[in-house]
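The block underneath contains the structure these notes are about, expressed in structure tokens.
Missing here is one protein chain; the remaining ones are kept as they sit in the complex.
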Amino acid sequence: MSFSLGELAVRFGCELRGSPDRRVEHVATLAHAGPTDISFLANPKYGRDLKATGAGAVVLDAAVLDACPVDALITATPYAIYARIAQLLHPMARFAPGIHPTALVESSADVDPTAHIGAFAVVGSGSKVAARASVGTHCVLGSEVILGEDVQLAPRVTILDRVQIGARSIIHPGAVIGADGFGFAQDPEGWIKVPQIGAVVIGTDVEIGANTTIDRGAIEHTQIGDGVKLDNLIQIAHNVRIGAHTIMAACVGVSGSTQIGERCMFGGGIGIGGHLTICNDVSITGFSMVSHSISKPGIYSGGIPIEPARDWRRIVAWLKLNSRKARDSKESKDD
Amino acid sequence: MSFSLGELAVRFGCELRGSPDRRVEHVATLAHAGPTDISFLANPKYGRDLKATGAGAVVLDAAVLDACPVDALITATPYAIYARIAQLLHPMARFAPGIHPTALVESSADVDPTAHIGAFAVVGSGSKVAARASVGTHCVLGSEVILGEDVQLAPRVTILDRVQIGARSIIHPGAVIGADGFGFAQDPEGWIKVPQIGAVVIGTDVEIGANTTIDRGAIEHTQIGDGVKLDNLIQIAHNVRIGAHTIMAACVGVSGSTQIGERCMFGGGIGIGGHLTICNDVSITGFSMVSHSISKPGIYSGGIPIEPARDWRRIVAWLKLNSRKARDSKESKDD
Partner (left out) sequence: MSFSLGELAVRFGCELRGSPDRRVEHVATLAHAGPTDISFLANPKYGRDLKATGAGAVVLDAAVLDACPVDALITATPYAIYARIAQLLHPMARFAPGIHPTALVESSADVDPTAHIGAFAVVGSGSKVAARASVGTHCVLGSEVILGEDVQLAPRVTILDRVQIGARSIIHPGAVIGADGFGFAQDPEGWIKVPQIGAVVIGTDVEIGANTTIDRGAIEHTQIGDGVKLDNLIQIAHNVRIGAHTIMAACVGVSGSTQIGERCMFGGGIGIGGHLTICNDVSITGFSMVSHSISKPGIYSGGIPIEPARDWRRIVAWLKLNSRKARDSKESKDD
């Protein structure tokens, strides 16, 4: 598949510098692109690569146009336009409609004839798979699951009873949606399991990474808003609610009953306590510990970056010593 | 299924205020309960919801009874009683005895006739599945695995060779029990794999969350005590021993050969070093780093909560600067 720069400029509303008839077939990095590749510059850090690029064309901002030695598609949002062009040149594989002969679909399940059910997949009783949805190889759907139109489950996704997934959402391998929340009541005999009878309701255009887990609600539903993007190995505990278009990098853990606003951006490895409220438009840098609610939009950080081990031991010792001294001095004054 | 308040009061030893004949069918939150629902108040934070509740009845402590506008089951342990009532009203699904025609059970395996083996499950040679145990869809059991009575494996659990799981334990999707521990010896040629020949021995009444991993011992067994509860995405390394009734929230990592006592409570995201000993009755707040042994019961904390990013940069700079100054001043005195 190839497109001319003229077609791309018109379709995506870019200004074109160069030949409208030049055709591009693939995307590539500035450093490795050839004459039938299209590349992009979104991060000024890669300006040197731009000057030396052999790409057929580059998607870029007008501010760096002068440094571009080849044809260019000019836009104020080069990364977003690049993403759309890449989707055009490298469309996602579509699976053929139909149910693989090895799949097990309960007779009470309702699978649209345009949907795909892969090899060894299991679809439980009363589940619905809407038009053009794809259930990958080895996926397991419990009972009364609802998959919206064009949902794509990669191979080996587990969706448990009564989970709902909105249209166009994509879920990667190993994700587990709707396992029991972690609820136990303390008792002299030990911990008593608290039945987890809520479900998980996931909006439209959500993406969920590999081996991420989202637990069902204890009584009501765990809720993931439209357009939310979750990376790999994330844990979303029971009763959590995440607002639309919030995005989280890998290895984040969100504890039970916490509510997160819309358009938040969380770096990787963040730990978020339970029963907190985080407002809209909060960004948190990676590996931070969030133990209180946040009511003001903005950027937040935590953690202390590494030092050479020897310096680090000194910092820890100094911190513990001086804070202790301050207490002792205060206590002696209080006497 | 419904129960009268009178039946519930007798069965669970509660005092009843209100009508013994009122019947309840479901559990619900105070805020959303209707007249055939039963709710509970365990956290005084939700006291306002109690005053406005439309529940048929509420399980609560005598101290808050006056604020309750509806019938009440009065107990000193409302959350534990709620858990038991919820188990009664919402019993876990029981699978029919028998082996699904698509399952593969080695002829030398011993599967009790009352056990359930789900679709596409694989049960290896010499494995034993005791009475009423349930092996979910797509589970894989290696050879010589032992599942106790009433064990429940959710879909897609992997249990490797020689792992033993005690009665009534529950394991959620994606968990991997008995993969090789991470053992390598350094050598001029690179890392040499150290065979991991121990197994994993799991007690009774254990619950293990989705995508959690528990590695087999290097030589002897990794051991998980009775009544232990592990949330999702937890890593338990080889040779670890965890005492009875200890509970860990999600994303905790326990390094190799560490011993953890009984009745410990760990928040989410904690990292625990290797070859440590943690005594009984230790609680650790979430996202803490544990790099030394703990010999005294109590509550421990670590980590520094987030600040607005600008304040945070100041704190880090100040900490590093002042600890360095202290060292330089000490060093110049030492000269």
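Each chain gets a letter, A and B, in the order it is written, and its residues are counted from 1.
Quick note on the criterion: a residue touches a chain if its C-beta (ideal position, glycine included) is under 8 Å from a C-beta of that chain, and two chains touch if they have at least 3 such contacts.
Here the structure is a predicted model, which means the values were calculated and not measured.
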**Request:** Based on the whole complex, identify which of A:Ser143, A:Asn232 or A:Gln259 touches the chain you can't see.
**Result:** A:Asn232
**Asked** Hey, which chain A residues sit against the chain that's not shown?
**Response** 27-29, 32, 77, 79-80, 82-84, 86-87, 90, 92, 102, 119-120, 137-138, 154-156, 170, 172-174, 205, 207, 209-211, 226-227, 229, 231-233, 244-245, 247, 249-251, 267-269, 285-287, 303-309, 312-313, 316, 319-320, 322-324, 326-327
**Request:** With the missing chain put back, which residues of chain B would touch it? List them for me.
**Result:** 104, 120, 122, 138, 140, 142, 156, 158, 160, 174, 176, 179-180, 182-187, 190-195, 197, 211, 213, 215, 219-220, 233, 235, 237, 251, 253, 255, 271, 273, 284-285, 288-292, 294, 298-305, 307, 311, 314-315, 318-319, 322
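As a convention for this text, only the chains that are shown with their structure count from here on.
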**Complete:** Superposing the Cα trace of chain A on that of its twin chain B calls for a rotation in degrees, to the nearest 5, of 120
